[in-house]
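Apart from one protein chain that is not included, each protein chain of the complex appears where it belongs.
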Amino acid sequence: MLKAFNFNEIIGGINVLKPLGDRVILQAAEEEEQTVGGIVLASNAQEKPTTGKVISVGEGRVLDNGTKVAPSVKEGDTVMFDKYAGTAVSYEGNDYLVLHEKDIVAVVD
Amino acid sequence: MLKAFNFNEIIGGINVLKPLGDRVILQAAEEEEQTVGGIVLASNAQEKPTTGKVISVGEGRVLDNGTKVAPSVKEGDTVMFDKYAGTAVSYEGNDYLVLHEKDIVAVVD
Amino acid sequence: MLKAFNFNEIIGGINVLKPLGDRVILQAAEEEEQTVGGIVLASNAQEKPTTGKVISVGEGRVLDNGTKVAPSVKEGDTVMFDKYAGTAVSYEGNDYLVLHEKDIVAVVD
Amino acid sequence: MLKAFNFNEIIGGINVLKPLGDRVILQAAEEEEQTVGGIVLASNAQEKPTTGKVISVGEGRVLDNGTKVAPSVKEGDTVMFDKYAGTAVSYEGNDYLVLHEKDIVAVVD
Amino acid sequence: MLKAFNFNEIIGGINVLKPLGDRVILQAAEEEEQTVGGIVLASNAQEKPTTGKVISVGEGRVLDNGTKVAPSVKEGDTVMFDKYAGTAVSYEGNDYLVLHEKDIVAVVD
Amino acid sequence: MLKAFNFNEIIGGINVLKPLGDRVILQAAEEEEQTVGGIVLASNAQEKPTTGKVISVGEGRVLDNGTKVAPSVKEGDTVMFDKYAGTAVSYEGNDYLVLHEKDIVAVVD
Partner (left out) sequence: MLKAFNFNEIIGGINVLKPLGDRVILQAAEEEEQTVGGIVLASNAQEKPTTGKVISVGEGRVLDNGTKVAPSVKEGDTVMFDKYAGTAVSYEGNDYLVLHEKDIVAVVD
């Protein structure tokens, strides 16, 4: 019989989260005060952050003919993504967002 | 442990928004008074602008056989798009609309 | 920073609307009195016009193997289309309807 | 500026309705009294006619590999079709039904 | 102008119903008393018959590569099918059921 | 005119149920008392059996390129399946479950 599995024994030290398929792991940007022409505007509480930094990318999705399509974003990219898309993931005290690449709207080059 | 990520440190200076896949970034036209035969008509408040100028285009969508289809609009094109389509994006004080190419109805040539 | 974009400065003179992909631009027929055997019948107010004249056609849709399928209607064709299909578009004081080719039911040859 | 388009000027004389793609144009059968062994039965008012005669057929649908599949019914065939399928079309005083071939259930050979 | 079409003039004598595509025409089994070990059980009124005899089969569905897949049932087979599947069709005083082959669950060999 | 069809005349003697396509016929396991470390636990009435024995398998599904994929379970396998999946079928006094192969979760090897 298999012993009950203890997650803490397994992850420890420096681990990395590796997303599967066409997924991308992001660290969402902190909401900040926005400035327009030097005037500080209070951030709009109703708008959730939709910008983030790419932490890790998957190997890409598999096409019907069996080839893999490499993701078009890379580690370190700053991206905009669809509000409400993705799965929140908590890992070693930080919060990340795992998105499918299709939910990334644009790269801030 | 990863430090909290500050968006403002990263974007600064002259950045460009690069849409992903078959997406297109538009700047919606300002609603104006319409004239028919010289007579000024008040704009219909119920109709949202459905015309815009293409600011940036993605590399196109990937077909099932692995080839990319280049978008059929280009930077600078004036286009009409489906009302209610797309995602509003705010960037450096300007508002943009990110659309999938399929939501662009026609090009004003 | 990008200047606010003024649509009126851009379109002017003789422009054409060019539909994208498998789209077709139609000018809907005016509702008229119908005659059967010389007797004039009042048009049925509940039936919206479903006949139109093709003004412009797109380049066709792209198949999964990358080839384009040319539309099977052409400029000048009179067509019948699904009621409720399409997007109304207003351009230089005229109203048009932009439809996907699949919403065109038949050509009146 | 484009002139308003008058449908009556365009169709006149002997025109034919040509369905697009995998569509078929039918003339629905008139509901009649049904006879079983010589006894006349009143037609069931709740059942709409589901039999018709093929007036015209489209060129067939385009497969993903670009080839056309010719329709499996032909002009003059008597067919049964799914109740509620299709679009009613009125043309020169007659009522027709435009169906996708997939909504034709069987041919009465 | 096309004359009104009279269905009775067209079908007469010995006709056959030919299903289209991947369709199969069945004659549903009459509900009977069920016997288990010689004891007659009243049929369960809540269960509709799900067994039938194949009367006629279509030529099969067309794959995306253009080839036809011959149906895996044949005339005369006794089959079980999904309750609620199919379209009831009345023809020359008999009731039939037209099903897509995918709604046939098993053949009673 | 076709005679009314009597199911009992046709099936008789030793018949087999042959599932179509990617279907599998199972005999669901009887719910039993569960024992953990020798202690008998009453079965949980809210959990329906999700284990069964494969009685018969279809020839497999047809891919878009026309080839058949043989099922990955075989007669005699003990399998676990999605609760609520499948169609209950009664045949010669026994109850079976007809499932699509995709609804089989695991094989107990």
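Order as written gives the chain letters A, B, C, D, E and F; numbering starts at 1 within each chain.
To be clear about the criterion, a contact is a pair of C-beta atoms (placed from the backbone, for glycine too) under 8 Å apart; a residue touches a chain by one contact, two chains touch by 3 or more.
The structure displayed is predicted, hence computed values, not measured ones.
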Exercise. Residues of chain A in contact with the chain that isn't shown?
Worked result: 1-2, 4-8, 10-11, 15-21, 23, 25, 56, 59, 62, 64-66, 87, 89, 91, 93, 98
Seminar exercise, completed: Where chain F meets the chain that is not shown, the residues are 27-30, 32, 36-37, 49-53, 55, 63-65, 67, 69, 72-73, 78, 80, 82-83, 92-94, 101-102, 104-109
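In the analysis below, only the chains that are shown with their structure count from here on.
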Problem set entry | Residual chain clusters - chain C taken out, nothing else repositioned | A, B | D, E, F
For this session: Fit chain A to chain F on CA atoms, both being copies of the same sequence, and give the resulting rotation angle in degrees, nearest 5.
Result: 105
Seminar exercise, completed: For the copies chain C and chain D, the interface residues, called same if over half of the numbers are used by both and different if under half, are different
Exercise. For chain A and chain B, what's the span in angstrom between their mean Cα positions?
Worked result: 23
Problem set entry | Residues of chain D touching at least two other chains | 64-65, 93
For this session: Name the shape of the chain contact graph, picking from line, ring, star, complete and other.
Result: line
